[in-house]
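What you see is the complex with one protein chain gone and the rest in place.
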Amino acid sequence: MQRYILIRFLQCLLALWVMSVIVFSLARMTGDPLDVLLPMEAGEGERERVAHHWGLDRPLYEQYFVFLGKALKGDFGNSWKWQGHTAMGLVIERLPATLELAGIAIVISVMLALPFGVLTAVWKDTFFDSLGKIVALLGQSLPSFWLGIVLMWIFAVHLGWLPTSGRGSWYHMILPAVCLGWFQVAAMMRLVRSSMLDVLDSEFVKLTRVKGLPEWKVVWKHCLRNAAIAPLTYFALTAGVLLTGSVVIESVFAWPGTGLLAVDAVRARDFQVVQAIVIVFSSVFLMANLLVDILYAYIDPRIRY
Amino acid sequence: MTRHIGDVVLEVEDLHTYFFTRLGVVKAVDGVSFSLRQGETLGIVGESGCGKTMTALSLLRLVPKPAARIVQGKILLQGENLLDKSENEMRQIRGSRISMILQDPQTSLNPVFTIGNQLIEALKTHNKHHARDLVQRAINALKQVRVAAPERRVEDYPHQMSGGMKQRVVGAIAISCEPHVIIADEPTTSLDVTIQAQYLRLLREIQEETGLSIIFITHDFGIVAKMCDRVMVMYAGRSIETGSVRDIFNHPSHPYTEALLNSVPKLEERTARLYSIDGQPPLLWNLPPGCRFAPRCPYTEARCETEYPPSFRVTEGHIADCWRLQSEWQTHHSSMSKT
Partner (left out) sequence: MALAIPQQVPWYLAPLRLLRGVFQVRRFPGVALIILVFLLVIPGLFAEWVAPHDPIKGSLGARLKPPMWEKGGSSTYPLGTDKVGRDVLSRIIYGARVSLRVSLEAIAVSGVIGITLGLLAGYFGGRIDAFIMRLVDISLGLPIILIALVFVAALGPSFATMNAVITVALWSRYARQVRGEVLSIKQRDFIARARVAGASHLRIMFRYLLPNVVNSLIVLATLQVGFVILLESSLSFLGAGIPRPTPAWGLMVADGRELIVTAWWIAMFPGLAIMLTVLSMNLVGDWLRDHLDPKLKNV
């Protein structure tokens, strides 16, 4: 078991390292950083001085190690678009907003997906189930940004119940959180449903009915406990997915989080910030995957005993 | 073995349970009747697919809805017809007046709850006790099924126990609320032989202690000989012969029963080839109009294929559904052998 965790952890580090290489090489590919740092008229001597100051005259792999060293300390340099801020500083400043949104989205999606998943399994092949299937299908097919715009149009523009964008009161949170969580609801509901269907057929469920338990207890106490295993592991994975989704949703609703920061930085070719964001996001993503694998190993009794 | 056999506690009259499917109506149980007395063990014997388990589930009204339905018949538990009860009333009856032991101990228990939890749940459903009381009662139930160190076992999970012990726990759950009838659906099929013998002994002891009635579903005649007072043989959804164990073993009156008993290999006989019954049981959605065993029966006559035989009384308490038993046929045959 420990060996398994160790191997997975090393894989994560490897993946993270690959990301850093990708990010670094692409940064250098955009062109000579000197052009960014100096005005075009600068003379040869000026260029050499600045190059030396920034360590840009060193061979590429050396530059990479410098970059890596700094990255490990969390230093990604200064943002060139938002003067006066460090790249990392910006990311940290904006992270709480994204986490807040992601948190609400997770809560909403679990609160919806679990009961609906259970009910579509219990009431299989009824109208309700068909409805559920439609919802699941839509969840996978709707582009999240379009959903955001449509919802915004209905609720903010036409009905005026909710604000269109920005962050402030909890009203502002509803639309973006719903959009973010939407895809998760669809996917998780399907998972819960198929797990439940498997469990509902088991022998021990028959025994609980023989014991004379009321049907609701059979479903919600016995079946759900067993059926929740698979969705639970998927649920831990959603952290990573939500992070990616936040990029789009935050753009649509102008929610001031790291996602929006990423888009703005890309548009402005502010590579320091982009690097910082990518590394941070990747770490979160990989950690989430790692946690899922470990969780699964714990829950699966074949590994436990 | 002195057991006091009392009055009739369960009476089943002409039970029919059908499955309504796209392929047609599958008549899983198509005319089963029997009675069970207090303290008695009735064996239900037959090959796979003959409707034994469906009969058991029908008694508890746990047939898989919506496809299956009990369409006809009466199930009288201590005089009350279970088919007239509401679902709520049935739920109270299940577990407390009739209970069931399922076949596979590996899958009968919920793997995520301790066995103590599952025992207590059974108790709580039918009685109101205090929490501390419940744990003690659970331990007592385990003692009753002769589980060693019950105080510790109460906290164990199912996968920490062997198959035999799990089956005992299932037994404990079944008897915990002191039912009048227990249905045991092939409870020893997945256990190995020595454990099997122990389990059967356990069931008999519990029966002597509490006076409960057992319906024992099996396909093993050895178990029937050891455990049962009376036997009902089923074929293609119908009960075709019923009688005391002695009567059935010594005077099997239905050709199918006879064939079944012949199929059991005996140690004393040396044969080159094991006897098996030719042919296959009929498809339950396409049943022939006459006797269902006719295609495979060595004694058929024209009438067998067109008309289903009524139940004939062989002796007191021993009935069988076969045209051979009608005295007319016997004389007809003996007259034939003369010519």
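Should a chain be cited, it is by its letter among A and B, assigned in written order, with residues numbered from 1 in that chain.
As a convention for this text, a residue touches a chain if its C-beta (ideal position, glycine included) is under 8 Å from a C-beta of that chain, and two chains touch if they have at least 3 such contacts.
Computed from a predicted model, the values in this text were never measured in an experiment.
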item	value
For the chain not depicted, the shown chains it touches	A
Per the touch definition above, residue among A:88, A:135, A:152 or A:188 touching the missing chain	A:152
Residue of A:5, A:26 or A:72 touching the missing chain in the full complex	A:26
Touch residues of chain A, complete complex, unshown partner	11-12, 14-15, 18-19, 22-23, 26-27, 29-30, 137-138, 140-146, 149-150, 152-153, 157, 194, 240, 243-244, 247-248, 251-252, 262-263, 265-267, 269, 271, 274, 277-278, 281-282, 285-286, 289
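The rule is simple: only the chains that are shown with their structure count from here on.
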item	value
Separation of mean Cα positions, chain B and chain A [Å, integer]	56
Chain B - residues contacting chain A, complex	60, 62, 91-96, 99-100, 102-104, 107-113, 121-122, 125-126, 159-160, 170, 173
Contact footprint of chain B on chain A as seen in their complex	202-204, 206-214, 222, 225-226, 301, 305
